[in-house]
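Not every chain is included here, but those present sit where they belong.
Order as written gives the chain letters A and B; numbering starts at 1 within each chain.
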Amino acid sequence: MPVPSSVLNPPFHVVRLNHVVLTVRDLAAAKAFWGDTLGLQLTQETPGRLYFRAMEERGHHCIVLEKGTEPSARHLGFKVFSEEDLDKAQHFFRAKGLKAEFVEEPYQGRTLRTVDPLGVPLEFYFRMDKLPSVHQKYALYKGVKPLRIDHFNCFSDDVDASVAFYNEIGFRVTEYTENEDRSRLWAAWMHRKGGVHDMAFTHGIGPRLHHVAFWVPTPLNIIDLLDLMATTGYVGNIERGPGRHGISNAFFLYIRDPDGHRIEIYCSDYQTIDPDHEPIRWDLRDPQRQTLWGAPAPKSWFEEGTVFEGTPVRQPAYAASPIVAA
Amino acid sequence: MPVPSSVLNPPFHVVRLNHVVLTVRDLAAAKAFWGDTLGLQLTQETPGRLYFRAMEERGHHCIVLEKGTEPSARHLGFKVFSEEDLDKAQHFFRAKGLKAEFVEEPYQGRTLRTVDPLGVPLEFYFRMDKLPSVHQKYALYKGVKPLRIDHFNCFSDDVDASVAFYNEIGFRVTEYTENEDRSRLWAAWMHRKGGVHDMAFTHGIGPRLHHVAFWVPTPLNIIDLLDLMATTGYVGNIERGPGRHGISNAFFLYIRDPDGHRIEIYCSDYQTIDPDHEPIRWDLRDPQRQTLWGAPAPKSWFEEGTVFEGTPVRQPAYAASPIVAA
């Protein structure tokens, strides 16, 4: 897989993913789940909104939940390297014919709201309010003890197009699955921050958010969460895992919040910071790419996702391989 | 569930399960699996036989593998409290009209070979050769780092009858599942040594050995084994898990050896030593009794088992509940 030069010299510098804004139907139910069960720190509660962050994070929020009538994702948020990068980004998106406007967002600095060519709503910012660190306030840890937001994963109806665009803004592929004849990408994992991914794309009806992931220190935190969810009324919210992905080598668990938003709990990433780090190609016929230990994912995992608010979805640009769910 | 007086005053004293003799078709393949992958210590290799023990055990063997033409289980072995208990046991079994003969077994003292009323071949002994402890020889630990044999689990075509018999010889029920109208037992876990079980019975075509289990210290040892098996050609030998059982509260993994013998890796048992310890009843309609976290067991887990050599199997005494595998 050739690396476009834009990966090393992007038009503006994205540091990492930072946050997502999701709509939920019942804020009280969402607060109980994301706060008390998952264990994120509730940093602010305003009429119609809940703000959370993970335990090592310095910024104000990585999850924003908004009261809505239907579950949806509103924006995927990324931090850029400087204020100047915001202006460069606006210029870049407008040159593509994509809308790109600065908006006021509470607890954030100047915020550029735009959209990728496939319709994923994006938010770029440089400054965010900082809160006192709770990283070593161990009395506040609960649930799965989430340390930081790790990545987004989206369904894309055209993974090749998604990868081409994110390559153009400096995201680099670390692992990918190709169609059998190597003519089309099936899925790809792309990073900015030096791990396996900030953003991944999977072939499917899109654009939709497949999941948002949190990094935890050890598999035992995931086992603790499973025990907790299984005995507090959330057993039906456990969707897949625990297991190890072949791709990324991560120990994983997938759960669903009360509105069906999918969350991955993720640990044991690896370092991908080298500019000559080579991506790993996986064969679509190798089931161990999904679960190293062999257990298949449930149908819901392949099919269900969160729509982006106001964003129509499309059928994939090419047919699903009959072997994928085999 | 009433506790028969024989539980507290048995006719002879069984200390605990100790070993099983299994036949395998390929000793070299079995040695690679049980020794190098699972991590048991090979204590003796004789023509046609392999002897293994787990890492904290003092005795000569907990697993004996014999070259055979078909996979089978030959005997389940139990340690009694004294030589005198062996004579009491012989008397007890003969009084039931069951054959009970002393045989010579290498590395064991006087060994009583007999059979339970449902046809499970048993072996009782008091003395076994001891080998130097390797408990703190950490350089020898490998695979899942198995510490000790923990229990047997058998399919029984009449769980009520199995439980009644093992009650009679002092095994005590710790957890059980009853048929919906509470008229019949579906499954039961019975102990002598103070944990959840030395022996368990599950409704099914029987008698057959469902699995033999090893105790390991932490779930991370199980994750290590999964990673190892998944990348050394044994991914197809991973059958179920990892997960937490509702019953026993154990963190578990089920794997199959190259001959299909099922092995459970088991951790986080609890103490059941009190004479007034009350058994836990589970509802057959509660799927969390099997997997606290909700994931169902595969069909093979309900259906497949190891026959006891020379022992015909029977259909269960009453029909399977349609809800069990739901």
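The rule we apply is simple: a residue touches a chain if its C-beta (ideal position, glycine included) is under 8 Å from a C-beta of that chain, and two chains touch if they have at least 3 such contacts.
The model shown is predicted, which means the values in this text are computed figures rather than measured ones.
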| item | value |
| --- | --- |
| Identical protein chains in the complete assembly, only 2 of which are shown | 4 |
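By our rule, only the chains that are shown with their structure count from here on.
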| item | value |
| --- | --- |
| Euclidean distance of C-alpha centroids - subunit A vs subunit B, Å | 44 |
| Residue ranges of subunit B touching subunit A (in the complex, touch as defined) | 218-220, 223, 226-227, 229-231, 235-236, 238, 242, 244, 251, 288, 292-295 |
